[in-house]
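Here's a structure for you.
Removed: one protein chain of the complex. Kept in place: all other protein chains.
Now for chain A:
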Amino acid sequence: MKKTALWCAGLMAALPLSAHAATEISWWHAMTGANAEVVTKIASDFNASQSEYELKPVFKGTYPETLNAGIAAFRAGQAPDIMQVFDVGTGVMMGAKGAIKPVAEVLKEGGQTFDKSQYLAGIVGYYSTPEGEMLSFPYNSSSPILYYNKDIFAKAGLDVDNPPKTWAEVWAAARKIKESGAATCGYTSTWLTWIHTENFAAWNNVSWATNENGLAGVPELKIDGPLFVKHFHELADLAKEGVFVYGGRTSEAKQNFTSGECGILTESSGGLGDIVKSGMNYGIGQLPYDETAAGAPQNTTPGGASLWVMGGKSDEVYKGVAAFFAYLSKTEVQQFLHEQSGYLPVTMAAYEATKASGFYEKNPAREVPILQMSGKPPTENSKGVRAPNLPQLRDIQNEEYEKMLAGQQDAATALKNAAERGNAAIRDLTGG
């Protein structure tokens, strides 16, 4: 017995010596299900491709939980090397100058060539400074699109092959679905903040906030503008008629669609997996736009998450991170990521390769968000939105929207309150 214990102790002491001296790189992420498998596969493939570095992915919970874990770890001096942060947290990370190291810098110092023109402009632009320095590496990007239930469309006498293109058409189709009794609810949507506010602004080329929506400086919200008021007024009317059903603040409404309760849904392109899994007869269209807006449709902005490199690590670690990002940019890796997870590719080459492979002919839904995002060169209204406290701004908007949908206030009041409260919160933070 004693002998065995001694032997074990000896073995344990000897182990670190026998293992090869690869530099460990930690990667905290928030991916679950099929997307988590993609992370594991990419990491093990990267580790197999070279022997100098060992990438260790660690699951840290939901997006906000991962961000919080990273912040807490940083404060305790235990920050990971790479951290996946969702789009909403981008402003928070950008504000943390000493805590992060810009990806462009990491790549350059790591001896990797970084050619910005190879990447999809809309996505990379969102994760760069106004001067064009890429701060984080876009890992998974998505964009909101329209889904519709073909069976319900047929029952309601609507054109099954032509989904509504404008909001006016969506309202009309939704009313018809309800009136004809094809379904109890015509239309529902996930993320009223991301889809009906931030992307609504970009897609219709109206300003979400000053300073290029916050990309060029401290933003002042403009979401109480006339086009927003018109849109939310229409939405509130539909809610009153019972044609629009509210599902919740994040992606809960997907369930109202997959259960067959609602005929039309606007949701992230990343939500496709669950809709496919439900086995329903669905169709896909572009995100609707407002036909009264000049120049609409413009382009949509990316959602999803990017990889941030934390500051204060050794050069060895940064070299490894640079090598990993170079590996991640490879066409075949991007293509794999895009086809498996449903997120968008970040390089032009990967997009072209996927197109050439005939993937989009079989899966047309996968191309819609790319076309939406890069169909037109972005304007100052459509590069994305950024605020040092975007989670809080969204929270405020959700509260006001919920009060509006419950009939406690009209659209103009809701948007005015959301803008005023939001701007007060921004001023509070920036000391302005």
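As a working rule, contacts are C-beta pairs under 8 Å (C-beta built on N, C-alpha and C of every residue); 3 or more make two chains touch, one makes a residue touch a chain; residues count from 1.
Just so it is clear, contacts and distances are computed from a predicted model.
Asks: Looking only at the UniProt record of the hidden chain, which name from "Circularly permuted type 2 ATP-grasp protein", "Cytochrome C", "NAD(P)H-dependent oxidoreductase subunit E" or "sn-glycerol-3-phosphate transport system permease protein UgpA" is the right one?
Replies: "sn-glycerol-3-phosphate transport system permease protein UgpA"
Asks: Which listed residue (A:Gly110, A:Gly247 or A:Gly263) would be found touching the missing chain in the intact complex?
Replies: Within the whole complex, the residue contacting the unshown chain is A:Gly247.
Asks: Any idea which of A:Asp45, A:Glu105, A:Glu241 or A:Glu261 touches the chain not displayed?
Replies: If we include the chain that is not displayed, A:Glu261 is the one touching it.
Asks: From the listed residues A:Ala96, A:Ala121, A:Ala172 or A:Val218, report the one that touches the chain absent from this view.
Replies: A:Ala96
Asks: I need the residue numbers on chain A that touch the omitted chain, in ascending order.
Replies: 64, 68, 71, 74-75, 92, 95-99, 245-249, 255-256, 259, 261, 389, 391-392, 395, 398-400, 402-403, 405-406, 408, 429
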